[in-house]
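Here the complex is missing a single protein chain, while all its other protein chains stay put.
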Amino acid sequence: MKEKTKHVIVAGGGVAGMEAAGSLAEMGIRVTLVEKGEDPGGHLLQWHALFPGRRPAEEVRKYLRKRIAHENINVITRTTVEKVRHHGHEIIADLSGGTQERADALIVATGFDLFDAHRKEEYGYGIYDNVITSADLEEMFNRKRVVRTDGSVPSRIGFIHCVGSRDEKVNNNHCSKVCCVSAVKQAIEVRKLLPECEVFCFYMDMRMFGPYYEELYRESQEVHNVNYIRGKVSEASVNINNRLVIKVEDTLAGRPLKMELDLMVLMVGMEMSKPGARLAETSGLSTGINRFLESADHHYGSNRSGVAGIFYAGTCTAPMNITDTISHSRAAVEETVRYLGSK
Amino acid sequence: MNSEIFIWPFNLGLYFILIYSVVRSTIWFRSLSRADKLRLQRGFFGMPFMQSIREIFMESLLHRRIFKKNPVLGYMHMSLAFGWFLLIVFGTIEADFFGERHLNPPSHAIFFRWFNPEHGASGLAAIYGHWMDFLLVFILSGLLLAVVKRFIPGMMGMKKTTRHTWTDRIALTSLWLIFPSRLLAEGFTCGVHGSGGFLTGNLGAALTSFLPAADIAPYFWWLYSLSLGTFFFLLPVTRYFHIPVELILIFMRNSGITTADRWSAYSEVQTHACSSCGICISVCQMSRAAGINDMQSAYFIKGLRNERDIAAITANCLMCGRCDEVCPVGIELGPLRLIERRQGERPATRLKFIDRYGLTRRREQIEREPTQSYSYLVPEEEEQADVLFFAGCMTHLTPSVIVAMKKIMESAGVMYRFMDEEGGVCCGRPLMLAGRDREARELINHNSDIIWKSGAKTLVTSCPICYKVFRESYYLEAQVMHHSEFINLLIEEGSLRLGYLHRRVVYHDPCDLGRGSGIYDEPRAVISYVAELQPVPEARSMSLCCGGSLGNLTLSSEKRALIAADAAGTLTRSAPDALITACPQCKKTFAQATETRVSDIAELVAVALPKPVRRTRSRSSANTVRTVADG
Amino acid sequence: MSEQKANRFGFAVNRSRAINYDTSDRKVREYVTLREPSFRLCFACGGCTAACTAGQHAPFSLRKMNTYIRRGEIDTLREEVARCMLCGKCLLVCPRGVNTRNVVAMTAEGIRKLDRNEL
Partner (left out) sequence: MKPEGKKRIWAEYQKEIPDDHFFYVRSCIRQTFFAGSEQAFLKILRDDLGKDVFEDPRHTTCTGIGYHGDVVPFETIQTVVARHFALATEAGYRHIAISCVTSFGIYTEILETWKHFPETLARTREDLYKATGRTFAVPETISHASDIIYKFRDEIARKAKYNLVDIKTGKPLKVVEHIGCHYSKMFPKYGIGGAEFPHVLIGMIESWGGDVIDYPERRHCCGFGFRQYLVQANRGYSLFASRKKFESMEPYQPDLIIANCPGCAMFMDRWQYTIKEMDGITYGDDGQGIPVLTYEEVAGLVLGYDPWDMGMQYHNVQSLPLLARMGIRADPARRFLAKDGTSLPEPANLING
């Protein structure tokens, strides 16, 4: 008798989910890819260019779209996986909208949510004009127009690092890893787009963890004249000219510093996604103190959930860049296939 | 006949340049310091005068130094200078001897043929005419080389030459025209009258055969006179002013005047004595390794002469001293650059002669009212020692050198005190190299105080930078020794027992130790004692700078790396086991530039020290060491 | 006048410790950056300060000085820059290849020019 085709549900259609679905489909496994948005692609859909080489994000999007254009993959959009449970060897996933999906295994690839910048009230996001997030700036890059709300061209832009990361005041002690290099990348892009515009990065530490990140940081200073001030911005306000006034300690000078900005970019960090957190709660998947999914083993089991047949891929376990997400996702597929074979 | 109008351009030019030279020399003489005036006066009536005459003959006329460096270039210079000199001398003799009057005005000698066209048809006069023609050929051959050099510098072995200003170009053109126009003028005149030597006579005959020579000749006499006149008029504002000024320079130098540390008439004479020959550019490592071709001494001197803003040029020099070594005129290029650095930055606008002295005055005023930069330095407690060891700032970044020195001194039983073990105060030379002598003096005073209080008889330093300044700018009772000298002394005394290392090594002369302080032999003696020292190209006085020099303020780390790689490449061409230097700065710089192991001389010696005898080992191991040491 | 009144009150208004980037004079920074572009590369590791010969004797920090140049704190700089001995140790230590000695030299020069209204 011919062996029944295996079926895997992938919860989340971002970078991790798409890569996982593609890899599984290639191996002849039937995949149901459940995505909450209109289209798969996740946060990458908003991104203009990627660090460290500033390649267009579209190139990676194209790759991922191609990856899931496979007859074995069924994409369900505007849907989330609400609960997962075991029924014998089978896994039953309750989807939003009340339907159910049965499968042999499930990969959680629910990704991350960007930190809601409103929560750092002192920065005035949503209150003051010209306070935007890194994601908003990326949209501006897509339109090739970086301007203030009144349409004028900014002459000084400040990037505020660690917004919603490494900050117990918003209950996030973790580092989101990618914001530093994102800020460097965006700072360079601003300087290229607006050569007259002064650019400042306000940082606590520069965490250039990936290949060519440090080189990019150096380039930003050497070639693009991006300025770095070490200190966490404490508050922002506006003056009578509707310019932002920020206060920060210049920790290297050991003195408070006050500066006017035309545009303030909040480098928002990564948090566990809400659908991911819901799924964890309903399905008994354990989470860590950083609220991301806790893997079975930190070093050699970062794709395993501790529950048979459920695997993790990508940023639902911790902040990651795209490179690491794709690797992590492939590893999750490997774990899944091994599990399917052992059944 | 003497009232020919065409002679006037020459006459005017000649009188102008004579009067100008006298006036200029007088101004220079007057602005010399009292001591230098005395030196010059004494020199004029003593041996220095004879030395100068000899040197002028050997250098200004024969160009011996250029000959040594490059025979073709030497011949070119010699033929033009010596040839012209002879032409003038013999021309004057000819005019005085054969002319209708004795003691003629100069024009009479210069335009002798015009005034005496029939002369020299036979007898002694004819032979003399051949001689004069020979001199002209001699000059013209040099001129031919000059033209070739101008357009194809490589053919003369010159990699780089200086750029000319437009006045230089006009003067050069007129200089080039002098001798061909004389040839043609004399040729036409001789042709008409059937006189002349083997050259002018034959050329004249040939030309007259198809040209109306009598009509053409005056044009060439005019051209000859005009070329001479133009050249003389332009002389003071062009590089060719070096020809008369060099004579003054030689007198001054032989009288014992030196550049010293501030701007003086002697500095000015030196800037005008530069011929912009470009030899300094060829030897400059910044040119050959780092592709920087606009800051060499020739440009620096030219900027000084023309009173341009040369702040960038002044700062951008390794101060290695290679150009000083090769300068055919013997200009003290390093000291002049230091003087300029001491002047500080000057306004971008062109400085008037008077303003330059104004700057000097301002500097003197600052010196009269000194401000303290290092008042935070606390005088140290007195501590007695026979031998003081001063590692210096840079050696603290090469702790292996310190460890080696400690081992060596302990092994030799030297009772020493490590003066800056806990981190001392800079020796002051880096400040001096940046032109900040006043500040340097504060540090020198601080260190001197410690050295005097210690009562030390010997001050040993492992850093050539410190060594140079200790020797030249400190007033000390203690004998200053570079560690290579000191180790050599220990070996010679027999207090240091060393083994022989079977290694092939090369030695690099650090700039401040070799060229800067004349220490070439001691390090070589030490190295040869413990290892096989191989020769390297460009050693001793032409040793290469490592590129890390503190003398350069503005050179980027990338360019430094290029210089270091080039120098290290040259030094290690023979693939030695190690590259030995005697300077912590050179060691650090070379270490990044080569795969070859780079060691300080002290480290090499420390390796050759007998291993300490351990109790647990058998006696034979100690014997082995002794055997090796004996061998 | 303010001093006399202060005596009457027994206290005077304190000066702001804050660096006001919008009113500070950054001409010296421009002067230094133009003449020594490697200045930009400093990422404040403090290696120079750790190695510093003068820093062993006085409160002198090239790392801090770089920050003061960038922020236009001229008065602080004027005192600070004079403490350097120009020994060049920092040059050998700097991981970013900043031409530290020239930064000091150009800063001193820039300040002198600023004081003479030449900037």
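The first chain written gets the first letter, and so on, giving A, B and C; residue counts start at 1 in each chain.
To be clear about the criterion, a contact is a pair of C-beta atoms (placed from the backbone, for glycine too) under 8 Å apart; a residue touches a chain by one contact, two chains touch by 3 or more.
This structure is a prediction, so every number in the text was calculated from the model and none was measured.
Looking at the complete complex, one finds that the omitted chain is in touch with A, C.
Interface note for the absent chain: among A:Val60, A:Val170, A:Met204 or A:Val238, the touching residue is A:Val238. By the touch rule set out above, chain C reaches the unshown chain at residues 1-2, 5-6, 8-16. Taking the whole complex into account, chain A touches the unshown chain at residues 118, 121-122, 124-129, 235, 237-240, 242, 245.
We take it that only the chains that are shown with their structure count from here on.
No other pair of chains shares as many C-beta contacts as B-C. The mean-CA centres of chain A and chain C are about 40 angstrom from one another, to the nearest whole unit. Separation between the centroids of chain B and chain C, computed from CA atoms only, is 38 Å. Mean C-alpha position of chain A lies 65 Å from that of chain B. Within chain C, contacts with two or more other chains are made by no residue at all. Taken together, the chain C residues at the contact with chain B in this complex read 35-36, 38, 51, 53-54, 56-58, 82-83, 85-89, 91-93, 97, 99, 101-102, 105, 109, 112-113, 118. Interface residues of chain B facing chain C in the complex, by the touch rule stated above, are 315, 344-345, 347, 371, 373-374, 376-378, 393-394, 396-397, 422-426, 428, 430-431, 433-434, 436, 439, 443, 548, 550, 553-558, 585, 588.
Interface residues of chain C facing chain A in the complex, by the touch rule stated above, are 17-22, 33, 37, 40-41, 43-44, 63-64, 67-68, 70-71, 73, 96.
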